[in-house]
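Heads up, one of the protein chains got dropped from this complex, but the rest are sitting where they should.
A and B are the chain letters, set down in written order, and residue numbers restart from 1 in every chain.
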Amino acid sequence: MCLAVPAKVLQIEDTGPTRMARVDIGGVTQRVSLAYLPQVGPGEYVIVHVGFAIQRLDEDAALRSLETFAQMAGARERHR
Amino acid sequence: MRYLTEFRDPRALRALVEDIRATVTRPWAIMEVCGGQTHAILRYGLDQMLPEGVELIHGPGCPVCVTPLETIDRALAIASLPQVTFCSFGDMLRVPGSDGDLARVRAAGGDVRVVYSPLDAVELARRTPDRQVVFFAIGFETTAPANAMAVHLARATGLRNFTVLVSHMRVPPVVDAVMPAPGCRVQGFLAAGHVCSVMGTGEYHGPARRHRVPIVVTGFEPLDLLEGIRRTVRQLEAGRHEVENAYPRAVPDHGNPAARAMLEEVFGTTDRTWRGIGPIRDSGWGLSAAYREFDAEARFDVAGIRADEPAGCRAGEVLQGRLSPPDCPAFATACTPRTPLGATMVSGEGACAAHFRYRRTGTAGRSRDAVNR
Partner (left out) sequence: MTGHHDPAGGDDPTGSTGSGRGGGAGAPGKAGPDPSAWSCPLPSRAPGTVVMGHGSGGAMTSELIEQVFLPALGRPAGPLGDSAVLDLPSRQGGRLAFTTDAHVVQPLFFPGGCIGDLAVNGTVNDLAMAGAGPLALSCAFVLEEGTDLAVVDRVARAIGQAARAAGVPVVTGDTKVVQAGRGDGLYVTTAGVGLVPAGVGPRPDRVLPGDVVLLSGPIGAHGIAVLSVREGMDFVTDLRSDTAPLAGLVRAVLRADPDVHALRDPTRGGFAAVLNEIAAASGVGVEIEDTAVPVPEQVGAVCSFLGLDPWCVANEGRLVAFVREDRARGVLAAMRAHPAGSGAVAVGRCTGQDPGLVVARSAYGSTRIVDLPAGEQLPRIC
């Protein structure tokens, strides 16, 4: 149910049955449907599942999570 | 890769494990309800790193494991019809029905195709108007919007030769089904992150309150999983039972409104029988009245669906966390990955298959000292 991967939107294409985009996943280009993310544009990151972008990736939230992890790692190292 | 490698960092992982270790004072049993999460846990050996006493129970979160036997049998019958091109995700090809699986139907000459996206099946229907293309629409809420779009497009373009065999499941009712069962040891849940990317987090407040269990929305990378576990353990130790979002980068609380709107248009909730568990009210989706003409069950009247579960299969109890696979009498004797009785042995992520793989090491896959050096 859950195999979905982060992808970077390269360009929008209106050639498919729904609004489509060319996205980059680790150097591989794929065409996915943006039907469920009408506001997303090039340069943004999305989660892709079975050929559909199902959600935007929130960069600020990602950075906050990473910051929390980094602080935990730093605190741990200080106590060793 | 962006948004992936950062969430696999070993330093941060060790810190998370230490935090869990420092927080735990009693044993806890946490259920994760997503095959993808189970896969990641096994792939990275995350359960090996947890302190003694924090147990992960692999729940009924995989379409392979829980699609009702009757549905599989119906799929096999439809796929065997000469006029049908049966399209399915790869996961379902080797799920055993009462007698055989889709791979065997293909071997016997059936036109069975593996597709990556439901739109591929729609395109195939468009290109081959003389064939009846049937798409096996399985999955949880993560996949439902894609499947819904396929049906929506079929209707919008007037496709007469496209139907779907629907067996969609919803996750929130699982909590309601698992918790009250006698012998249930589950004390907390990791909610599947990508399901919530679509549906948001709201549906879990009721179950968390009703059963007094913490439910933490969790992602799929090693750091995400450990963070989800960490937050669940913290709640358990503090006696809290709230819905928490540990995957905010991919889960806004409101989910994806456009996807939910399409789900509401194309599907309606329905009771579903979960293989090995039984019927759970409102736990699935079926086609709404407006889309009934695309229902493969209506278009193809396939008779004689037997749906005989093999005697001796106790996958249901395993799925609910009530039976550990090695304690099942059929485990590794009558039931092996090559000769599975139930779906939990078929699926690579199924609890029985996972235990089978590890039984030879004699340590059930737990080498706890591994990480903390």
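Here is the rule we use: contacts are C-beta pairs under 8 Å (C-beta built on N, C-alpha and C of every residue); 3 or more make two chains touch, one makes a residue touch a chain.
In this text, all values refer to a predicted model and were calculated from it rather than measured experimentally.
Engineer: Which one, B:G97, B:G110 or B:G139, makes contact with the chain that was left out?
Structural biologist: B:G139
Engineer: What does the interface between chain A and the hidden chain look like in terms of residue numbers?
Structural biologist: 1-3, 5, 25-31, 48-51
Engineer: Even though one chain is hidden, which residues of chain B still touch it in the full complex?
Structural biologist: Looking at chain B, the ones touching the missing chain are residues 1, 4, 8, 10, 13-14, 35-36, 42-46, 48-49, 62-64, 89-91, 93-94, 113-117, 120, 139, 143, 222, 337, 349, 357-358, 360-361, 365, 367, 370-371, 373.
To be clear about the criterion, only the chains that are shown with their structure count from here on.
Engineer: Going by the contact rule at the top, pick out the chain B residues touching chain A in the complex.
Structural biologist: It is residues 1-4, 6-7, 9, 11-12, 14-16, 18-19, 34-37, 61-63, 89, 116-120, 122, 139-143, 145-146, 149, 153, 157, 192-195, 197-198, 220, 223, 227, 248-252, 255-256, 258-259, 262 of chain B that touch chain A.
Engineer: Going by the contact rule at the top, pick out the chain A residues touching chain B in the complex.
Structural biologist: Touch list, chain A to chain B: 1-6, 8, 16-18, 25-26, 33, 35-38, 45, 47, 49-52, 54-55, 57-59, 61-62, 64-66, 69-70, 72-73, 75-77.
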